[in-house]
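Here the complex is missing a single protein chain, while all its other protein chains stay put.
Each chain gets a letter, A and B, in the order it is written, and its residues are counted from 1.
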């Protein structure tokens, strides 16, 4: 089962991205912000920033998750991935309520990303030194 | 040839993303919207939203496409991928003309994404239960 953990984390990350897109669509309806506008109400703008920041974070995270997994850390990268998901869900829910509350979840996501980054660097470094 | 279908779909998805970026560049020139501005004319703003939404959709789609392919559904995920491409091209062309016409292509892309998502969930679920 170990080797499936990064796949499970990826699937949940995709659902998280979808959830943040869904929150933007709902905010469009609720506050009457018609596409292509991306501003006009603070709550809509928060939802939009949550979505954008989640996409940005996933673009940093998914490659390091899979590099770490490919270079010998599938299990630990998967565990870091679960922490990343927890941090990013916390960030999204807190930011949707109030911009100032987004720090803690963001920091947890960041720490988990750094963990996968270090695993990728370590695994790739070892593989390159080994030829 | 079956196992190459997700690769072909990925290549075409990249070209679609490039096409939507190209449309933004052309709209910058045509309507005199100088970078870093991202607003100033409705047609430019539609082109910009088409690009952003295409990137968002690709970030949801490419991971589920490859998870489905990796867990036993390369052919059917590839077929769903062709439908996704059709929906997203339709969406882009319609939205560039008029924001209100973007629904049908968006819905087709969404359905095709859900198909790859279900394949990924099913394939991963079976693999995890099998150990």
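Here is the rule we use: a residue touches a chain if its C-beta (ideal position, glycine included) is under 8 Å from a C-beta of that chain, and two chains touch if they have at least 3 such contacts.
Worth saying up front: this structure is predicted, and the values here are computed from it rather than measured.
Colleague: Out of A:60, A:79 or A:93, which is the one that touches the chain we can't see?
Modeller: A:60
Colleague: I'm checking contacts with the chain that's been left out. Which of B:13, B:33, B:47 or B:119 qualifies?
Modeller: B:13
Colleague: Mind listing the subunit A residues that contact the chain we can't see here?
Modeller: That gives, for subunit A, the contact residues 42, 45-46, 48-49, 55-56, 59-60, 63-64, 67, 70-71, 99, 102, 117, 120-121, 124, 127-128, 131.
Colleague: Tell me which stretches of subunit B touch the chain missing from the display.
Modeller: So the residues of subunit B touching the unseen chain are 1, 4, 7-8, 10-11, 13-14, 17-18, 21, 34-38, 51, 55, 58-59, 62.
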